[in-house]
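With one protein chain held back, the other chains of the complex are shown just where they sit.
Entry: chain A
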């Protein structure tokens, strides 16, 4: 066979000589060359000299195709597809780069080259050359050419490239080629060392498409074959440092589960520093945009091997450090905090009893610190995150003792977070069998089934005061609390005689017996008193806000009552119509409410009987009436602004009690908004702008949100010309501050509010330009 091989080589040699002899190779010579090549067993059989000659031939063919007077004769295209792939590609790329007259044939040949699987052959060839220690630059240039092929074709054809060179088509083909090469390689284990050459391909800017082919294929191949696992591990280990992040991320995002990821990556994080940094630091602590599934993959991967578990514990410690750092809680975005909380919960779910035992003390310390600074936050979302994480840690470290238990709303988000703490969610939930019960009987609404009141509520306001202050009869007390609001509203004159006293009693009223909705009942009674007699009661409440010996709860109650009453006063005739919507209940006779509905019924009838020829936007009849807030707005507003910077012994708005400050600021914003069209609005706006200016760099994002709402309210409520005439300076200052907030504030809501304010200002400017011609 040696002799036969040599004979074949001679045949190729002679065919090459003949082809290169003339100015352009004849069709017959090319045919002979193809036959000789096929007989010799493909391009791999060529010797060094023959390769050089073949290269020269391909170059001259390519040049002739691109530049010559006419296309070369005979099967010249097949020479590129059948010849040595490296030489063919470089010849074609060379011709493409020269930008000759005729590019079409060259591109057609390239398309055939790609379509007929020569990419895999090319890579295989490069592999072998590398194994033999061939020139590295040449190989790199070739591979770069392969990656850049779509771009180069596109550049040469000015965008009119064939579909196969669209990235979304080309790179999956490339991915498939890589898999094919790997398949060939898997049979020959020693060649493993040269695999790294392909990774630049994987980690190119267009890795998306390649990985989407590669990862599922590798996941499939590694399922049962440990040689494939080794190949895969080797593949990722040899990735150059600068591409490691992209490759690992690609694998983590695409792996369908932690076990698959573990198969694909092996102990990469233990062996490779860069990979370790990326996995344990960058993905968890520095970035936060990934989905929960990615987190679960990542941390699950760490938990699946004893070498990696050490890293898992380290990761948990670092996560907890961030979670329990008060500055991180204050300054990092809520989304990141949620991300970190999720990561902590997943870590906890993976920890085993002895591991928890080893770091129980640390967990406890972090939990105590973390829960403190989370509960300190004014954002409810952050507080709840803190509660959930603390509960979870506590349940993990105290398996038998008492565990932490907070009260918060159990919504979907909370449930989702808590579900992370449970490993391996059962996929097939057992459908509960419809058991033999009274299901065919649909119950009626039973919400009205309440306890029967035994005692009658007092009918005079003064009796109420007596009951609320002195009575020991809890039934009577309950009935009074429940009846007070309607009593106050029905008897405004009687209420005015004792309004301040009543407000005082209500402010100090504590829950004597357990009444459902006590806080709301009390609040509604307070609001009723304040709306019936606004000025003295508002004076009393606002003065109490800054006095000694009130709990934070009471101070916040004052703010709530002021806002609710202001809203009621500023809307024409809210009470009596909207508030007391009767729920349906068993009643033989229609309730007395029907008299209120007659107008609606009449209107409907008129509407149904009237034919309209033009249907404009339906006119909503707004009930009109005097704005009762007009005369009292100042009494609600100004006293609240007075003393915020004077700390009392138990109450320091600018210090610890920033949550109340946040509520105060929000209250002021609402009052300002409700004061639209009142006389005092300009003065209020000016005072509020000063107040905002003094607090604008407050560290608490809830306070800052309130301040930004204040600005919005001022912009919306104060008439435009007053704003411009009386507050020009303040507006300009505010505008620059808002610009800063939009760019720099860590809180997303603050940025959004600031942007809104800037837009409002823009609108204001436009409006003024329209109305006042310059």
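The definition used in the following text is that a residue touches a chain if its C-beta (ideal position, glycine included) is under 8 Å from a C-beta of that chain, and two chains touch if they have at least 3 such contacts; residues count from 1.
Just so it is clear, contacts and distances are computed from a predicted model.
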*Protein name as given in UniProt for the chain not displayed, "serine--tRNA ligase", "glutathione transferase", "Protein YIPF" or "G protein subunit beta 1 like"*: "G protein subunit beta 1 like"
*Hey, which of A:158, A:450 or A:770 is the one touching the hidden chain?*
A:450
*Mind pulling the chain A residues that touch the left-out chain?*
436-438, 440-446, 448-452, 583-588
